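Got a structure here, written out as structure tokens. Questions coming.
Yeah, one chain of the complex is gone here, protein chain that is, but the others are all in their spots.
Each chain gets a letter, A and B, in the order it is written, and its residues are counted from 1.
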Amino acid sequence: MELFVIFISAALVNNFVLAYFLGICPFVGVSNKLSSAISMGMATTFVMTLTAIVSWLLYNLILIPYNLDFLQIPSFILVIASLVQFVEMVIKKVSQPLYRALGIFLPLITTNCAILGLALFGSMREYSFAENIIFGLGAGAGFTLALVIMAGIREELDLADVPKPFRGAPITLIVAGILALAFMGFAGMI
Amino acid sequence: MNKVIQMLMVLTGIGIISGGLLATVDGWADPFIIANKKAETEASIFRVQPEGKSYEALNNIGFEAYKIKNENSDNIGYALVYEGNGFQGKIRLICGLSSDLNKIIALEILEQVETPGLGTKITESPFTEQFKQLETSPSINWVKGVEPSKPNEIQAITGATISSKAVVNILNQGIEQMRQLRASGALQ
Partner (left out) sequence: MKKQLSSWQEFTKGIWKNNPIMVQLLGLCPTLAVTVSAINGLAMGLAATFVLIMSSLLISSIRKIIPGQVRIASFIVIIATFVTIVDLVMKAKFPALSKALGPFIPLIVVNCVILGRQEAFASKNNPGRAFLDAIGMGSGFTLSLIVLGTIREIIGSRSFFGIKVLPEGFEPWLIMILPAGAFLTLGLLLALVNYYSIRKEREEHESIIAHYKRVGREELIEELKVN
């Protein structure tokens, strides 16, 4: 039950993009086509779940027992960077089609603040191992959902007559604002 | 080969310097951070137990609670820190309890992520004032839209009923825990 609440909270109520503003850069950058939004969302969810596992182990098995929690930020970011590289290498070896679908998005993920945010939130909230994995999955699902909805809207927007100064980023942000309002309707589910 | 050695040397050098620097800064900052945390807890304890002069943490009870003493070192009650789910996330609060656990002295919300302007009203005095001298037995109740008529009732905030209800539920759960501890004799 507690795990379900964490999942719903991370995916919908406290959506990483629309409530915490994490991962805005890819949100604005990659959300103009539905197909790339889906790939980006899947790649991010995958890395987020792995990050949740690895950062939890690092934090609770190394940093805390040896009183090194001041090294939290540098070690988390290094772990994420090497994780992304590793995932890229593995996918390239294992599945070429998957690599073609996700490959170009992987390097972008290193600088996606949603990943570091996830690792930091997880250690701040003192989640258990299972809770942290579910938190990672939920955050990834929420990120994908926001990205896909946004891409769907933007594909339609391409056909609309948007005033010139609003084209591009401004209209994207305004649509995101309306989406954030809509997502507030999920509050109270937990 | 030289290139690889240089790469390793630079990375190791940066790593060692950064680690050393951080260890130094952490050594300097840590006492302040601990003192800040302690001062914060202390201030909130004495805000919900204004008569208290000293406090003592209750250990090994599974949650955070303090025994409060006045200037004659008599036990005048407890301060209970408890948390639970609100409308959008965790609500963490501290409340002062009389020594028989049947009355709330005062309440303060420590952390919450409720809707700004609506749910956040639970931190403001019109709402928290209602808990002063509130009776907790058999449990706290909330009413909506009408003035509370019983000594164990509070009025929920219009537009933030769920947040208000959450605060009442968290309090009831926490006080229930305290009662169980008391029944098992662990409070002495």
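Heads up, the rule we're going with is that a contact is a pair of C-beta atoms (placed from the backbone, for glycine too) under 8 Å apart; a residue touches a chain by one contact, two chains touch by 3 or more.
Note that the coordinates shown come from a computational prediction; the quantities given were computed from them, not determined experimentally.
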| item | value |
| --- | --- |
| Contact residue for the chain not shown (choose from A:8, A:34, A:54 or A:77) | A:77 |
| Residue among A:87, A:148 or A:171 touching the omitted chain | A:171 |
| Chain not shown: contacting residue from B:10, B:57, B:143 or B:186 | B:10 |
| Contact footprint on chain A, counting only the chain that is left out | 18-25, 28, 70-74, 77-78, 81, 111-113, 115-117, 120-121, 124, 163-174, 176-178, 180-181, 184 |
| Interface with the undisplayed chain - residues on chain B | 3, 6-7, 10-11, 14-15, 18, 21-22, 25-26, 28-30, 32-33, 36, 40, 115-118 |
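The rule is simple: only the chains that are shown with their structure count from here on.
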| item | value |
| --- | --- |
| Chain A residues within the chain B interface of the complex | 5, 9, 13-14, 70-71, 74, 184, 187-188, 190 |
| Residues of chain B that touch chain A when the two form their complex | 18-19, 22-23, 25-26, 85, 87-89, 113, 115, 162 |
